[in-house]
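A single protein chain has been omitted from the complex, and every remaining protein chain is retained in its original position.
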Amino acid sequence: MGLLIFLLKAYMVFLMLVLLLYIVRHYTFTLNRALGKQRLYYQDVLDEDLPTVSVLVPMHNEEKVARHILDLLVASDYPKEKLEIIPINDHSTDKTKEILEEYAQKYPFIRPLHRYGDLPRGKQNGLNDALKIAKGEVIIVYDADYLPPKGQIRTLAIAFKDPRVGAVMGRVVPINAGKNLLTRLLDIERAGGYQVDQQARYNLNLIPQYGGTVGGFRKSVVMELGGFDPRILAEDTELTYKIYLNGYKVAYANSAECYEEAPEDWNARARQLRRWSRGHNQVMFKYFIPTILSKNLNFWQKIDGLLLLAIYMQPFLIFLGLLDSLLLFFLGEMEITSSYLFLLFMFAHNSFGNFAPFFEIGTALVLDGAKQKVFLLPLMFFEFIFNIIYASLGFFDALIDLITKRTILWQKTERFRNA
Amino acid sequence: MDSKQAYSKIFEVEKPVVGYARFGRVLKFNKYLFMLQLALLVVVFEFLVIFFLEDYFKILSDITRRILEDSYTGNYKFLSFRLEYSISPGRLPTLQESFIYLLVSSLSLLFLISRFNPLSKYISAWLIYISFVYFVSSFYFVFFLDSFPYTERDFAVLYILQQTGVFLFIPILLAFSLSIFTFSWLNPLLNAITIALSLTYSSVFGGLRYIVFAYTLKNFSYIHMPAMFFLFGPLLDFIYIVSFYSLCLYMTIKLFQRNQEAFYQWGF
Partner (left out) sequence: MPEVVLLLALFFILLFLPFVPPLIELLLKRDAKPIPIDLERKKEPDYFGKSFINLLATALKDLKIQEVEKPNPVYLKLKLNGEEWVGFLNDEKLAESTMDTPVIFTKDTVFLQNHKFKRELVVLGNAVFKNTCVARSLYVKGDCVIEAPVRIARWVHVEGTLIAKSNADLGVSVYAREMKIRGWTTFKRAYAKKIDTSDEPLIDKENNTGSVINLKGNFGITGSITIGGKERPVFVDGDIFCDGAAQIEGDVWIKGNVFSQESITLKDGVVIGIEGKVKSVVARGEILIKGPFRIYGYIHSEKRVEASP
């Protein structure tokens, strides 16, 4: 019994330290973004010798949104002789195919890839097939619900003039921010995650993340590294680590802002969160040790890399912490825990909300010029247990994937926009 | 260089009034003000907390004694403090009570995780958590009633420790979060007011909470004790702390919004 109590208390101390580490990390990012010298991105490099670009747009039953993104991509100011657009029609059963064929007829640089039959479903599989036919040196990926501005492809592609850049990521902004409680929370969390967190990681030469959309990568590097692993749901996170471990970098373009559609329904959000957590934890299992051993990362990049890998494991650790505390409570060992319980919840909250704490989000909102939006911060409370449950479920899913090596069934986020 | 300086002085300088784009702007920062207000806010408010800690619990104890019949008073030695508390005797739940709670919490859990649950998932998540805590608690009291390690006195001590933790943490958390804003000398004032309001709110809310909990333990048994710490404990303190933080942020923005240049500078 003594040993059990010791282990339970030791776990509490361990958890406090881990959460404290995350708090310090996020506070450092907040200070750096709010007050520090910012790292210049490449948007001001004007160069006539632009790389050839293939824009990939994975689509599965995207009839509601397909036209919007294709119209905007057609309007892009990127030289058309250096641009091709490959919408990847992945087993769509609605009018997606017809819409893509209509655009392909009108525009020679739009070349849809239709995937049906026995071809395995999923974004990674679609991307892998598209990479075989893509002619561009640079691949830019947009999810189908995104609305890229005219000059954005150029903004993203120019980064690849720097030979160290393996991937680039822009800033995601929910267009349906004002719809309901969920979209409002996601809007402020995205602000914290991109305006502060990603930019700070870029400033500090740490590990900004390639997010799989409003972003791009160097085709030769990805092909050399074997493309996307179809067993890993978070292909974007995996690419980030592959890139860094092989000596390249991810450039974060805070000026490359793009509208997306955030989930408007808690069920959709639950599925999305669980999938992200599962994918991210799959990457964690695969890259934790290689990150530690990598010769291409400096000490701080390794620390940041490991903390980033474990970010979707945090909810599970906190869940264990709650169980641990309950156990200690019933074993009569609450005294030591009581004074720390506050810290547990505080740190847990601080580490939460799309993994940006309240002061990071508050700072992002001030930088964005928000006013009444700052009042929404206490509502993040409502996500607390929700996030723990679904992210923990994702962690379990990843654990089972690791043990059983089962096949992944791809699931897409539901669209809410009217066509 | 002299000729260049002289040259610049010949002409009036018109500052280009172009708003700083949000991708590259940073906050105007005065590092001395940042360090000064961080140090002052933490030191002053921690001192106040420590100074009034004994008095706070004494007052709370007095009020509790007046509200709760048959309460008794005790003292807890915490470091060099003697913290007074008053509490009335609690009671263990009966087997019947425990069983009812176990049944209700089990059924709730089953319903909430089933596909027949029509509630929104974020509400369900909270209800699952509440049900889970009560499930664990009632399960324990059904099977291990005699092993329950706490009395109402223990509860009082645990609550004191928890509340003290909250008081000590508020100035640190808010000072670090708000000291970033150094637009003018008004910021330390706003930040100090925010911390003061938070501590005041915490005092009143914490005191109320204690009395409500003590009443519950006396009349509704110890079966609710885990919920007091794991549901209605520091988890709730977070809400008003962040609420005051957001209020302070809003006031800061409002005060300076007429002149955006007061906030921002270029970050490169």
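Structure notes:
Order as written gives the chain letters A and B; numbering starts at 1 within each chain.
The definition used in the following text is that a contact is a pair of C-beta atoms (placed from the backbone, for glycine too) under 8 Å apart; a residue touches a chain by one contact, two chains touch by 3 or more.
All of these numbers come straight from a predicted model, not from anything done at the bench.
Which of A:45, A:119, A:293 or A:400 touches the hidden chain is settled by the complete complex: it is A:45.
Here one chain is not drawn; of A:27, A:375 or A:396, the residue touching it is A:375.
Mapped onto chain B, the interface with the missing chain covers residues 4, 7-8, 10-16, 18, 22, 67, 201, 204-205, 208-209, 211-212, 215, 236, 239-240, 242-244, 246-247, 266, 268. In the full complex, chain A contacts the hidden chain through residues 39-40, 42-49, 72, 77, 147, 149-151, 154-155, 161-165, 173-178, 181, 184, 187, 191, 205, 257-259, 368-373, 375-379.
The working rule: only the chains that are shown with their structure count from here on.
Centre-to-centre, using mean CA coordinates, chain A is 30 Å away from chain B. Residues of chain B touching chain A in their complex: 21-27, 29, 34, 120-122, 125-126, 128-129, 133, 136, 140, 144, 148-150, 154, 157-159, 161-162, 164-166, 169, 173, 176-177, 180-181, 226, 229-230, 233-235, 237-240, 242-243, 245-247, 249-250, 252-254, 257, 260, 263-264, 267-268.
Remark: chain A residues 27, 30-31, 33-38, 40, 171, 182, 195, 254-255, 257, 266-267, 269-270, 322, 325-326, 329-332, 334-335, 338-346, 349, 358-359, 362-363, 365-372, 374-378, 380-386, 388-389 touch chain B in the complex.
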